[in-house]
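The complex appears here minus one protein chain, its other protein chains still in place.
Let's turn to subunit A:
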Amino acid sequence: METLIGILERENVEWELYWELGRGGSFRIERERLDRSQRKFHSGIGLRIGYRGRLGFSYITGLNHDRKTLEGFVKRTIKLARVSEVPFVGFPSPSKVPRVEKLYDRRIDEIPFEEAHSLAEEFASRMRELKEESTTLSGSMALAVSTYGIANSNGVWLEAKGTGMSVSAYAVKKDGKTGSGSYYQAYRSLQPFEELETAIISAIEEVRLSHSAGKMEPHSGEILLEPEAFRAVLGIFLENLSGDSVYHGRSRFSRLGEEVASEGLTVVDDATVPGGVGSFPFDGEGNPGERTVLVEDGITRSFLLDETYARFLNLRSTGNAVRDFRTTPHIGTSNVLVAPGDENLADFNGIVVRKVFGEHTANPVSGDFSLTVELGYVVKDGKVVPFRDNMLVGNAFQFLRSLRGIGRKIARKGSFYSPRVLGIARLV
């Protein structure tokens, strides 16, 4: 990296280097047998060059290169900046980055592959033990460690290391009728075996519901969304808060301070959550990871911004530049937190939707969605009747304005934290 910086500093350009080095082990279990194990290595450097208001970008894989290769890399990127016509508005300046706790677990970094492999074998073996009649189980487990760093001609020099683990389980029950159940979770630290067991048990619990579920009569009115289903609806809304969508006229919003949801709804993007799957001390451009209130009591308070679009919109970066070494930064979320409300929706009686799919068919600018219900259930007098295959139909903007209740208890799915929410929609 020093050699590369030395070469860059002799050129009359602004520059930014983003480097990554990582490895991961992942394991795929099919029909309760460990079928695919893999270990991957990756590394590379992305270079952005600012030259007379224009930006050039290119990357190379690997971190160790001879001087000639590096000189060629710099020359090529400068040449691209000359022809590119991509506007360059400047790189970030150094600023203090937060210390975000629990993003790195030495146990994941140092676990021998053989040990991770045995853990996956044990996971498969526990599936064989817990498996019920006419049910097949599959799943996955992955461990990863990566280092990323950023340096630019304004004097930014940052490097961080993080670890990750993910677990999934999937159950299918078939005996004339079919049903499926699934579970997914991600973490920053090595999990005890109980977490793998939880995944299997959750998938099995869900497959029981799904197997006995039929289609429900159409309904219009109050529907409770569990966090996973709410994530799909909120995601349609959040696309409109991305700074590039706002700047380029692809968002419904052009200014902040608009009332867009019921009073109780507060949504925060927070890169500083200790141990958060989406957390980072600094983003893909070296700006500090922050806590950004996007919606406060139903009113938009901030867009999601990287350095470029913050400057275009005369705002300040919110540290939401997401990238890898192959790409230039683009705007993305870190951890999305929906604040808890004051309703006890834990023992709600009525229609509950747990999982939906097909959200990418929704229209983010109009907000209209029609999603297939993978699993829902009706709770009446303590009795639970599951359903599926209906479509959940509505408009994301109207749904957020229709919220009648926000639960007190937060559940986490990966980088999404949310309570249950009660709003108005339709099932067809």
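Details
In the analysis below, contacts are C-beta pairs under 8 Å (C-beta built on N, C-alpha and C of every residue); 3 or more make two chains touch, one makes a residue touch a chain; residues count from 1.
Here, contacts and distances are computed from a predicted model.
Only one of "TLDD-like protein", "Transketolase", "Ketoisovalerate ferredoxin oxidoreductase, alpha subunit" or "Aspartate carbamoyltransferase regulatory chain" fits the UniProt record of the hidden chain, and that name is "TLDD-like protein". Touching the missing chain, out of A:Arg231, A:Arg323, A:Arg388 or A:Arg420, is residue A:Arg388. Among A:Ser43, A:Thr147 or A:Ser212, the one in contact with the hidden chain is A:Ser43. Contact between subunit A and the unshown chain involves residues 30-31, 33-44, 56-59, 61-64, 76, 80, 83-87, 113-114, 117, 136, 138, 170, 172, 174, 178-180, 210, 218, 244, 248-250, 252, 326, 328, 357-358, 360-363, 365-366, 368-372, 374, 388-389, 391-395, 426, 428.
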